[in-house]
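All protein chains of the complex are present and in place, except for one that has been dropped.
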Amino acid sequence: MSDLHFPRFDEDKLHEECGVFGILGHKDAAALTALGLHALQHRGQEAAGIVSYDGALFHAEKQMGLVGDHYTDPAALARLPGAMAVGHVRYSTTGEMALRNVQPLFAELEVGGIAIAHNGNFTNGLTLRKTLIAGGAICQSTSDSEVVLHLIARSQHRSSSDRFVDAIAQLEGGYAILALTRTKLIAARDPTGIRPLVMGELDGRPIFCSETCALDIIGAKYIRDVENGEVVICELEPDGSISTHSIRAATCAPERLCLFEYVYFARPDSIVGGRNVYSVRKNMGANLAEEAPCTGDVVVPVPDGGTPAAIGYAQASGIPFELGIIRNHYVGRTFIEPTQQIRAFGVKLKHSANRSAIRDKRVILVDDSIVRGTTSVKIVRMLREAGAREVHMRIASPMIAYPDFYGIDTPETDKLLANRYSTLPSMCDYIGADSLEFLSLDGLYRAVCGQPRDSANPQFTDHYFTGDYPTPLCDRTNIDNVHKLSVLRSSR
Amino acid sequence: MSDLHFPRFDEDKLHEECGVFGILGHKDAAALTALGLHALQHRGQEAAGIVSYDGALFHAEKQMGLVGDHYTDPAALARLPGAMAVGHVRYSTTGEMALRNVQPLFAELEVGGIAIAHNGNFTNGLTLRKTLIAGGAICQSTSDSEVVLHLIARSQHRSSSDRFVDAIAQLEGGYAILALTRTKLIAARDPTGIRPLVMGELDGRPIFCSETCALDIIGAKYIRDVENGEVVICELEPDGSISTHSIRAATCAPERLCLFEYVYFARPDSIVGGRNVYSVRKNMGANLAEEAPCTGDVVVPVPDGGTPAAIGYAQASGIPFELGIIRNHYVGRTFIEPTQQIRAFGVKLKHSANRSAIRDKRVILVDDSIVRGTTSVKIVRMLREAGAREVHMRIASPMIAYPDFYGIDTPETDKLLANRYSTLPSMCDYIGADSLEFLSLDGLYRAVCGQPRDSANPQFTDHYFTGDYPTPLCDRTNIDNVHKLSVLRSSR
Amino acid sequence: MSDLHFPRFDEDKLHEECGVFGILGHKDAAALTALGLHALQHRGQEAAGIVSYDGALFHAEKQMGLVGDHYTDPAALARLPGAMAVGHVRYSTTGEMALRNVQPLFAELEVGGIAIAHNGNFTNGLTLRKTLIAGGAICQSTSDSEVVLHLIARSQHRSSSDRFVDAIAQLEGGYAILALTRTKLIAARDPTGIRPLVMGELDGRPIFCSETCALDIIGAKYIRDVENGEVVICELEPDGSISTHSIRAATCAPERLCLFEYVYFARPDSIVGGRNVYSVRKNMGANLAEEAPCTGDVVVPVPDGGTPAAIGYAQASGIPFELGIIRNHYVGRTFIEPTQQIRAFGVKLKHSANRSAIRDKRVILVDDSIVRGTTSVKIVRMLREAGAREVHMRIASPMIAYPDFYGIDTPETDKLLANRYSTLPSMCDYIGADSLEFLSLDGLYRAVCGQPRDSANPQFTDHYFTGDYPTPLCDRTNIDNVHKLSVLRSSR
Partner (left out) sequence: MSDLHFPRFDEDKLHEECGVFGILGHKDAAALTALGLHALQHRGQEAAGIVSYDGALFHAEKQMGLVGDHYTDPAALARLPGAMAVGHVRYSTTGEMALRNVQPLFAELEVGGIAIAHNGNFTNGLTLRKTLIAGGAICQSTSDSEVVLHLIARSQHRSSSDRFVDAIAQLEGGYAILALTRTKLIAARDPTGIRPLVMGELDGRPIFCSETCALDIIGAKYIRDVENGEVVICELEPDGSISTHSIRAATCAPERLCLFEYVYFARPDSIVGGRNVYSVRKNMGANLAEEAPCTGDVVVPVPDGGTPAAIGYAQASGIPFELGIIRNHYVGRTFIEPTQQIRAFGVKLKHSANRSAIRDKRVILVDDSIVRGTTSVKIVRMLREAGAREVHMRIASPMIAYPDFYGIDTPETDKLLANRYSTLPSMCDYIGADSLEFLSLDGLYRAVCGQPRDSANPQFTDHYFTGDYPTPLCDRTNIDNVHKLSVLRSSR
């Protein structure tokens, strides 16, 4: 139903698909999971789900909408009893959005139930699905994640954790997966470490989640990142204690975390790969001020994404930081399909020019990234109409030119600004700015880790900038071999 | 959610689980299916679903509530394009009611999608489920029907219809199943013919449905009953013509249709097993007048179930038929959990005494059946309070004493009136009537087919009266062998 | 919103606008009012409202939909505390349906609040409204009933009951009005006694309601009818006792109750004007059998309206009564605007022919009344298609030829069957029946009161048959004088 769709005003941003959270052995498991998911809401606003286990039965709540719309309701939490839970927030990349695709997914195994919450994407998902269907598996959802469930269900191993490890081994791509069985909370991160996953602790009980901000909200302690290619298995023992062990594939390549977590996805207060995101973004702004200096009167961020970089730019350049653009936080849900009358007002529904702060000023406009450039055009025009004398656009990351296959929603590549215009001047012309500059790839690397890119062994995943994919792209290579679905379109 | 639950005012009735409808090769497939399901609404009021196929994609609509609440909406029908459709109305026997259990169910097979709509119950369903889970199948719903899907998906046969036949052969119990593939509409009826299934035709296009009233509403022609143990496969050929062929197991036992279709389930205007239900019920009333005559002033039905039998009783006895009880048709949906204040008014929410028609009268009160007797107690009391001089209760079927395992929702057997009181006088005393009589089993058989029960080869399924189950009860016999589910309780 | 509208499948019937219920001094006031309204639901299915007073505050609940959809919910009743309540069920005659028009209406007076529930229509309502607006009154609703509130508010009298009597004296037309003040329940019936209103008692506490069936459901005792032109004032004294007194205009004309209450509106088990409605309708059928005998095999009612008359016809003629038409009770709410595909199936959504009961039979089809005849056409055609050899239509009331102005929703008069065709044969031809006969006006009068119509002083209101209006028609006469509203169309 259309009223279940969320605004896509950030349509000119890349989008993360999901966030995950799990906790084992805590009496407030579901409430803590709800809070954790609330802190991860920026990773997916379309739907949220929680599965708990109370020692006898698994319980699931899945709802379209924000965590805070449903899961803090006492009645909702009462339907999620038990001391262990996993949860998931979702941003849908596909045209189809339906409750049956909302995670966590669940399967009844011979040895008991298992629930799965998954962030990321498998580059061999469709290939695996084809084999599974040929083997008699029934796929109920269009979600890639269901493939994991089938691999677990079909594993010849006896214990649920052995089955999980067996299944994980068949996956390629970028992922962070949490699994909940009757006694265990299991966490797995892809061999390349593309998607983030951290481990924390509250009252001595283990927690896994996508970002540290989900630990902070509940006062939990950050322990460490789950390593690339690692599977961590926490088990609730009969005596109430927790045992933990870790399995790691011998042949694991070095970690290459996704750079876009730093550029845009992660919350500024999170610690990702051991680095504070806000500080990294300020570095990006500072490096940008160095690489692409500009004579201007004010540094103005495109809020909220560009704000930390703008602060960094302002501090490095000594030019004052000003709120030249005001963001309207009351963007409703049904703005997604406004009338043509309304649509024409475009970006103003979300952003307005703070006329007095920019009139007759030379504005240095800082944003975190440019995808298609459509929003940038409107913002530059809005600033000019509000009286800005000059608008110099500075982007705190390189040009995006290649699609992602690891869980980021990228538009068709020929719609990317970098592919529509071959030169910086032509891009600048399209944007309508007086000048346009991007942070260099090395500038970005240095902002994150203090070193330029090691082209032999790049420290991070950066294919959207470089085309250098860190894993094989099985489905893409064998596109004709992939099972064509007579997909069930469903109202639910 | 509580507002999704439907009134259980007929809680003192047995309930059918479902009704099915399917049509192949007609441009108005979904609209006709909606109308057919509307005519079958008495077989299940809790939820309804339709799956259509448009030559490229399958489309599904599933909704809690009445067919007429949703499926006549142009937007809903527009979401169900294509010239072939199957539909289902559902009455839930289980405590759990969730959209994911609403049929038709769908699976993506190697050879294309298949949708299944199912009325009835498998007596070996849990046993099959155990084997399937051991083989790595993932069961998403708690519906028995999902087992059929898995058997089809795992069949080694190539074509969907061969797979279907293969799957059906493994089922025991009572069922009528419709399947929709990309080119075929397939209908199957259980070997004993417990559940009804008829074949009809509109504009030369085949239709299968639970009762003939679903043919009448769309002006379709009744062709014949699907026979017990028969699988009928209709295929839409590339030239638009329909080819039909039938497969029947060699070893099929004689048909034994469920007697309760005549007693209560089927609509009075339906033709079931070649007999008009209304006429059979009038016969039941007439036979009852003969077996259990009564000196009285008026014959009063418990509406609407007892009305045809009361007309039969009145015509046979020459005692006037009168509407001594008025039924309130405006029983809302949330009456299910009324306050105690309201609950105390009990049966009056649905029935009221027509004082003038019964005051100072000797009332012969006719009902179709008695399950627990709780409603009968209230109705007899209501009539007495309204001034009836005598109340003689006459039941147009035998005592119900045994549970059903073929798709009828029966209360725990120790709650059945026949098991709570060992003698007719003690039952009569409980009901509060001046006299109480049941139609004999032979009387019922004669009303239906003109012959008494052939105890060697009973013509019908009658275990609720006799304990004579027409099939093995695999799950019940091997109860310890059955997989214990750590069932996922879900809000959706 | 369209989904709040109810089916108009009885669009070929006349419709009553409303039902009212009030009780004073009973601890379960709101629950009893909810039950009473449930019993009166046939008088209005579109919306229901209850106002209670708890000694300090008035409380209101107003909901679109059926009483049983909302008011039996413990939460809803908990919002209606106090020992006194009035309630209202509504059928809207106007195109606009909005919550703000749902009754009871409420006003804050100088002497305290007052709530009004009203059934009927004022023939000088628009004229009064014009005067009120000229005097500075603000009309919030389009409801005629608001006029009463304003007259009360503007009365120069001090006490709320004196104000009420003062207001009532200015009204013309047909009405039954209940008012609730902080200590009183007041009931008033129009001088001609067109609309019905009865008084009952439960546990010594007074009740007023439209029909006795609302007393029966709660086990209350019928006391008497409120007389035409009478105002009954019941007051809850500080000691908890009830004092009652009655005021009656000296110049009151004889009562002329609306005949259509007997023909169609009232529930068959109600006592209206001292006569059981079911018995009256059977008389109508018997008289019809006498006036318009017919050679036939079966007497078949158009359910449910025609059923009592058909039983009367069958008993008088000795021809068997048969359920030749089965009514589908599961007519959903959104059938109101079905697709054209669905609409074409028309009457079959609600009625189906019981083929076996009518095939090759000469059917005597009995209905209570004919308005436009459009449904009759479809039913006759349906019976013929189902195999009826002959269809003889017998209508248990005279032809309807004139509009109503007292609270009955009548179509435009040129759409009435009696005005579209000038002769009985041409009507019969349109209906498609083999013969068509109406009960005579005298036959109807005799069925009701045993006497033919006294043309000098007709015993009942019968203008829809005769054009003889029992009151002046002020608004209609002064149509140009009436205030033209720039009506506020509102989504709520």
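Just so it is clear, A, B and C label the chains in written order, and each chain counts residues from 1 on its own.
Just so it is clear, a contact is a pair of C-beta atoms (placed from the backbone, for glycine too) under 8 Å apart; a residue touches a chain by one contact, two chains touch by 3 or more.
The shown structure was predicted, so the numbers you read here are calculated from the model rather than taken from an experiment.
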> Which of the chains on display does the removed chain touch in the whole complex?
Replying inline: A, C
> In the complete assembly, which of A:357, A:418 or A:474 touches the absent chain?
Replying inline: A:357
> Which residue among A:41, A:413, A:435 or A:466 touches the omitted chain?
Replying inline: A:41
> Out of C:60, C:401, C:424 or C:473, which touches the unshown chain?
Replying inline: C:60
> Touching the missing chain, which residues of chain A?
Replying inline: 7, 28, 31, 34-35, 38-39, 41-42, 45, 65-70, 72-74, 77, 213, 216-219, 267-269, 271, 276, 278-279, 304, 307-308, 311, 315, 320-323, 326, 328-335, 337-339, 341-342, 345, 348-349, 352-357, 385-386
> Taking the full complex into account, what residues of chain C touch the chain not shown?
Replying inline: 51, 53, 56-63, 76, 79, 99-100, 106-110, 112-113, 133-134, 136-140, 149-150, 153-155, 182, 483, 485-492
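Keep this in mind: only the chains that are shown with their structure count from here on.
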> Among line, ring, star, complete and other, which best matches the way these chains touch?
Replying inline: line
> How far, in degrees, do you have to turn chain A to put its CA atoms on top of chain B, rounded to the nearest 5?
Replying inline: 180
> Greatest Cα-centroid separation from chain B: which chain?
Replying inline: A
>> How many angstrom lie between the centres of chain A and chain C, each centre taken as the mean Cα position?
In response: 61
> Multi-chain contacts in chain C: which residues touch at least two other chains?
Replying inline: none
